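Here the complex is missing one protein chain, while the rest keep their positions.
Up next, subunit A:
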Amino acid sequence: MQLLLEFFMAGIATIGFGIIINIPKRALIAAGAIGGVSWTIYWAMLQVRLGLALSALTATTVIALLSLYAARRMKLPMIIFNIPGIVPLVPGGQAYQMIRNFALSNSDMATHFMLEVGEIAGSIGIGFLMAEFIDRLQRKIIITLKEHKQRSKSKSANNTEKE
């Protein structure tokens, strides 16, 4: 129940942000779904105490892979899906908390939030790289398999000719 609520809230927020940054209308629903799914994963991982960095990394990898798929399917650039998608994860709230605590001279709270900002932003960056890595690996494997099949086919063809 709580999971469903989180999904819908994050999805609605993603669509809202999509409207602010003016993404094409036909991409809104897909972007919202991507944002909702990834936030739910992130939230669930945080609930079972897997840590901020790992959760953000996993959620971002999911976002990037789903965006890649959606981008190919709808023939739109990938950033239309992944920028709104990362909005629930992005450390904007922490960045604001950091500055606020600095301004109110609560330095230890401020440092705590500063570290969180670095941790999350870094995880998101690496998550995108990770998705690119998975995608390239997958493509490479498919190409290699195809070549292998063709080679074995031509080999068997040669064999039959000889016979």
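Just so we're on the same page, a contact is a pair of C-beta atoms (placed from the backbone, for glycine too) under 8 Å apart; a residue touches a chain by one contact, two chains touch by 3 or more; residues count from 1.
In the analysis below, contacts and distances are computed from a predicted model.
UniProt lists the omitted chain of the complex under the protein name "Threonine/serine exporter" (options: "Amino acid ABC transporter ATP-binding protein", "glutamate synthase (NADPH)", "Stage II sporulation protein M" or "Threonine/serine exporter").
Remark: the omitted chain is touched by one listed residue; of A:54, A:104 or A:142 this is A:104.
In the full complex, subunit A touches the hidden chain at residues 2, 5-6, 8-10, 12-13, 15-24, 39, 43, 76-77, 79-80, 83, 86-88, 90-93, 95-100, 102-104, 117, 121-122, 124-126, 128-129.
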